[in-house]
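Provided herewith is a single structure, encoded as structure tokens, for subsequent inquiry.
Omission of a single protein chain aside, the complex is shown with its protein chains in their original locations.
Naming follows writing order (A, B, C and D), and every chain is counted from residue 1.
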Amino acid sequence: MTELDSLVAPTLTFLIFAPLLAGVVALLWPRGLVLDLLSISLGAISLVLLVPLSGTVMGQGPLLLELGGHELPLGIPLYVDGLALAMLWLTALTGLGTAVYASGWLRSVSHPSGQQYRVLWFLLWSGLNALFVSGDLFNIYVTLEITTLAAVPLVALARGREALSAAMQYLYFALVGSILFLLGVALVYAETGLLALPELSARESEAAGPGETIALLAITVGLAMKAALFPAHGWLPRAHAAASPPASALLSALVAKAAAYLVIRLWLGPFEAAWTPAVAQLMGVVGVLGILYGSLQALRQHRLKPVIAYSTVAQLGYLLLLIPLASVVAWQGVIYHALVHGLAKAAFFLAAGNLILGIGHDRLVGLAGCDRVLSKNLLAMAVAGVAIAGLPPTGGFIAKWWMITAALEQGQWWWAVAIGMGGLLAALYVFRVVSFAVHSPRPWHEEPLRETRHGLNRLLLWPPVLLAAAAVALGMTGELLAPFLAVGAPEVSP
Amino acid sequence: MMEALQDHPVWMAMPAWMVLSSLVAGLLILVLGEPYQRTRVVINLGAAVLKLVLVGFMLWGVGQGHDFEFRLPLLPGIDLYLHADSLSMLLATLSAILWLITTVYAIGYLEQSPNRCRFFGFFSLCVAATMGVSVAGNLFTFFLFYELLTLTTWPLVVHRGVSVALRAGKRYLAYTLGGGGIFLFGIIALYALMGDQVFTPGGFVDPDLPPALLIGIFLLLLVGVGVKAAMVPLHGWLPQAMVAPAPVSALLHAVAVVKAGAFGIVRLVYDVYGLDLVATLGMNHVLAIAAAITIVWGSLRALQASDIKQRLAFSTVSQVSYIALGVGIGSPMATIGGLVHLVHQGLMKITLFFCAGNLAETHGIKRVDQVDGMGRTMPWTMAAFTLAALGMIGVPPIAGFVSKWYLGLGGVENGQYWVLGVLVASTLLNAAYFLPVLRRAWFPRADAPDRGPGIHEAPLSLLIPTVATATFALGAGILAGMPFSPLQWAQFIGEQIYGVAP
Amino acid sequence: MTGWLFSVTAGLLFAIGLYGVLIRTELVRRLLAANVMATAVFLFLIVVAAETPDGPDPVPQAMVLTGIVIAVSLTAFALALIRHFRAVTGESDPEGGDDD
Amino acid sequence: MPVSDLLASGFDVLLCIGLLWLAWQAITGTGLFRSVVMFMVFGLMMAVTWARLGSPDLALAEAAIGAGITGALLLNACRAAVSEMRSDEQPLRDRPSGVPKWLALPLSLAAGVGLAWLMHSIPRDGGPTPEAAIKAAETHFLDNPITSVLLDFRAIDTLLEMAVLLLALVGARVLLDQRRLPALYPVPDHPMPMLPSLLAMITPVLLLTGLYLFWAGSHAPGGAFQAGALLGALGVMYQLAGRFTPTHEPGTVNALLITVGLGLFSLFACLSLLWAPAPLSHPEQGAYALVLLIEFALMLSIAATLVLLFVGSRSLQLRRSTNHPGGRQ
Partner (left out) sequence: MLTDWWTIALVTVGCAFFLAGTVGLLRFPDVHTRLHALTKADNVGLGLICLGLMIHDGTLPGILRLGFIWILAIFAATVSAFLIARWHESAGTED
């Protein structure tokens, strides 16, 4: 077991097991205030712990920690590289923001199952952290199950018929998806006798046997159903639109992304030998179709939350573009996009939640005149939308620049055009939503000049604003974060 | 002592402070919120004055040949690089002066309207973007501020919130974001080929790349910049954007946005490709012809426009292409003519928009045929309007004449006599769409509705800026010979570009 | 050992389960089909475990044990959701077709 | 002895045919109750299959959890479907799903045959993990290789799996918070004549077997899951006999029982850093006792969670045994 500096094991242990213990505490001691303080402090501590962890990953390259001290291939390894690190940061930041928002939201709506929400969040959080650092195929299956079984109740948390039927549809998609994933794991184990990702990717990639290829197919279809990638996206818009604001922020920013993260993690790591460039182009096409379909659908919606949900379907398509463009620059670009999209999407949903709280319903037409009452909220939502569309001052632009550079450097210019188109379409549906809010039916000088401060308590306002600010701040730190993201990038083509 | 000060990093990073001054002001105003009316005015004017002082220092410094640059690493191998050279000071000075004047005008204009916090916040952010465009040192930074300009101007175009404004905003976005996408594609292609290059006089693109590729990239970049410079096929958004409040259409659509596009064309030809490479590729003729078509087309459409602001908008479309024409011709005199027109057109057009604003604000006059007898009712406004209109036509003492004169000389110098034809035709067309307005204002027909005796002028806060810009336009024409006049500065830039005194 | 028989059965069971998931819209029946598919994968894993050269390999058996517990938790939650879904809507399939 | 091999393979063939036929009936059967019963028999047959394939642990687990608890839950669903069917609703009509039959049948058939061929053709040549596992299991302080894998080599899988079980319960509670559905097994006004006596006889047997299974888990087939499922079955019997009254007030004992498994295991994972560089590693001495403690906690949690999932209420109170009829509070 490679000699790791003293802080890595405690950090990883904290990230995975502390939220579990917090979940147990939440079940035993259901006092709301205590649980909110617990979730916020856990979020803060994990952010603090991530800093030295990033330093170590930066210094020593990808970290490998064998659980229980058992050498591979028997034990389960935890594997942390640039991609996993970025996802951990995303989970911590979005988690903290959503936790603060949820504490305010649960009180302002006096939701009956506040305790349940906090337990679900703690367990979801530990499942996500485990998923991002896990280096074992079956372990990833178990963590996927945790995220699903925590996400479906989060959807069902929003009372009403639509939430229940959306949760039902989500559960069935996820159920079949996880069985397909399990089939893939079984085939890989039968064929290679290995489960650990580092071992699988370290094999000298001679031609993969039929079992491995079918396994890759099964795993990809399974994950596509869980991440609602284009052909299998039916459930996501209904589920994310029906869920309550903090829940849909978590679902869109983290849960859907975890499954998409796994697609690139498995395609570029252990299953590298199982696909040919032609297949990679096909995956790229699926990604682009997802981008175009999601964006066009988002342009057609009449309610606010389905627009954001379809935007998630679209933005997840970008992750698949990493497969045909498997260069280091593309790796950095796609991870950066995942990071920025996570933060911005969470900000978008939370700000949308505030607007809906303000006007009572989420029809786009009803947003008119919202700019005067909830102006700061609207500004946060607009900035988050700009980050999703990848326009300059925000981190989204840096990610888009990286991805287009990677596409042009490898001569696959068509991906660059697709990325550009995706950005434009995203800008269109973002500005469509904002123009609904800015629209004031009567000419303004007849409008009575009243600035009603909406009774939005501070806890609901600051998370979206800070998350949107983080998405913009990422625009400035491209140079700073580039070496972190490049750790563990596949040295495929230059 | 001055030398020690010169290479002190804080002094060197002057362009950054310039951009930051209005960026911070804008953000502060947005964060403050609506009720802080007085502090907002203080912040606005303070930032404008501070910017003017900074620009003055830089103008003096660049004149002495000092070097101002600021570098912030944003991407591995690519930096946010701000570098103030003579060309950037041209646009920076113009924007700084006009921003101060327009802020005063806007405070008066939007007296009781809602959402002023949002307006002034994005207003100063927009000027920060223009400053950024002017001092950008490489294509990446240029694009970053170029797109920021789009983002910050959109809220101003849709400020009124009425559905007409929203439609205009949607069209504006479609054009600018579409153009921006193409521009980004071209920039990244250049970066993929050349890596991170700084704007260098004579261009940094290496000539022995395959010409087809070079032309392709040039066209991509030209389209990207052409959208904002409102070249003919891409000008659709400008007349629509006139639905915005007067100060917005004055500063943004006559000066900031449109000039950013023209400035982009100048950078592209002189500092990215370099004149001789553009000539060898034959792109200068393409540019010149496109500019000529835009000039004539803009003037013709202006003729038909019955709404004052529409007419001024189409006049802007044609006037901005003078700059492109100067760059397209490529001779030293034509370049100086084009560059100096960048300033002159700004001064004249902003005066015209201010007057249109005054007419609309005090008397609700929006159409040309309602202007009868306004000479008597609003003498100062109409006087400024007449002076600026004559300048646009090219009547000698006013600024417009200087740039047309140099453009003509440039055309003759290069043996391209058709340029003279274009200039004469456009002058006649300018006269055709401005003179009837003047006639109606000063010599109303008998059956014109009687406006009643006495003068009913626009409020002072609107009048002073109008008169100020009119005098600037006149001064730029008369005092063209003075050391720090726009013409001298254009010649100074010409020297640096051609390396020889014209 | 008749390992081949069981692996073929596993494949066919998976087919039956997949057919059930695709065809049935009635919620409980679909859940049964999903469980049959899961059992098929478990059967394949255990066949692989049984036929590893020297002695049954404990790792797939542990995986299947974990899988069974996860399957039962998913089934339990799905049944609870079905019961509440039917109580709320009276429908028996999520699309609910005519109502939304 | 070719005869016994012949008989054995004959039995296997029968078993497989039975499995396939039962699965087919369970899915394409008409009545829901009939499908559920078919599925339960399918579960039992799977338990026999696991035994045939040389993994008795799984046979126990499948019988207790797969056929037992899942069967009970499914019967619950049938009872709910029948008892809560409103007058206007037709009996569980089955609308054609999106996928047409002519497409689904060939598709799944092709997938099945392809998979069958693939599963058969993959060479069974073991690999690094099986060899390492089998070699390590011999020297491990736990004699039962499966328990050694579950609680030591791949301990995090078991831990996270407990989280999944807990999540299922929390998810069910989310639904309960929104709408209190009528209890499926209302407490009968007069106790059932035969059940209490059976209960009195069964309780010690099940308790004994459960504890034995838990104890034997470390060196013979058995373990926390099987024992937990058995105790869960005992709990279900108590509920059916009306000895538990389901309530919606949060019960502290219930909460403790549910969370003790996950809580103790996570605590162990964190504390293991004290004596080892990596989490979830067992100390040199006292490891056996620690494993037993964790397994006991897991058993309690599994039993409690399964019972609560079956009953579908927030918590349960044990009512005093009322053998004499009419002695009801």
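Descriptive notes on the structure:
Heads up, the rule we're going with is that a contact is a pair of C-beta atoms (placed from the backbone, for glycine too) under 8 Å apart; a residue touches a chain by one contact, two chains touch by 3 or more.
What you see is a predicted model, and the numbers here were worked out from it, not measured in a lab.
In the whole complex the chain that is left out makes contact with D.
When the whole complex is considered, the residue among D:A8, D:L107 or D:L195 that touches the unshown chain is D:L195.
Mapped onto subunit D, contacts with the missing chain fall at residues 192, 194-195, 198, 201-202, 205.
The rule is simple: only the chains that are shown with their structure count from here on.
Least step count on the touch graph, subunit A to subunit B: 1.
Distance from the centre of subunit C peaks at B, each centre being the average of the chain's Cα atoms. Compare each chain's C-alpha centroid with the centroid of every protein C-alpha atom shown, and the nearest one belongs to A. A count of contacting C-beta pairs for A-C and for C-D identifies C-D as the more extensively joined pair. Separation between the centroids of subunit A and subunit C, computed from CA atoms only, is 28 Å.
Centroid to centroid, with C-alpha atoms defining each point, subunit C and subunit D lie 14 Å apart.
Counting partner chains per residue, subunit C shows two or more touched chains at residues 14, 17, 44, 48, 59, 63, 66, 70, 73-74, 77, 81-82, 84, 88, 95.
Each of the following residues of subunit A touches two or more other chains: 74, 138, 142, 145, 149, 152-153, 156, 183, 189-190, 195.
Chain contact topology: the protein chains form a pattern that is neither a line, a ring, a star nor a complete graph. Two chains count as a pair here when they touch; such pairs are A-B, A-C, A-D, C-D. On subunit C, the positions that touch subunit A within their shared complex are 14, 17, 21, 27, 30-31, 34, 37-38, 41, 44-45, 48, 59-60, 63, 66-67, 70, 73-74, 77-78, 81-82, 84-85, 88-89, 91, 94-96, 99-100.
Contact residues of subunit D toward subunit C in the complex are 8-9, 12-13, 16, 19-20, 23-24, 26-28, 32, 35-36, 39, 42, 46, 49-50, 53-55, 57-58, 61-62, 65-66, 69-70, 73-74, 76-78, 80-81, 84, 86, 89, 92-99, 101, 104-105, 107-109, 111-120, 122, 124-126, 129-130, 133-134, 137, 145-146, 148-150, 153-154, 157-158, 161, 164-165, 167-168, 171-172, 175, 178-179, 181, 225, 302, 306, 309, 312. Of all residues in subunit A, only 371-372, 375-376, 379, 386, 391-393, 397-398, 400-402, 404-405, 408-409, 416-417, 420-421, 423-424, 427-428, 431-432, 435, 438-440, 443-445, 447, 449, 451, 475-476, 478-479, 482-483 touch subunit B in the complex they form.
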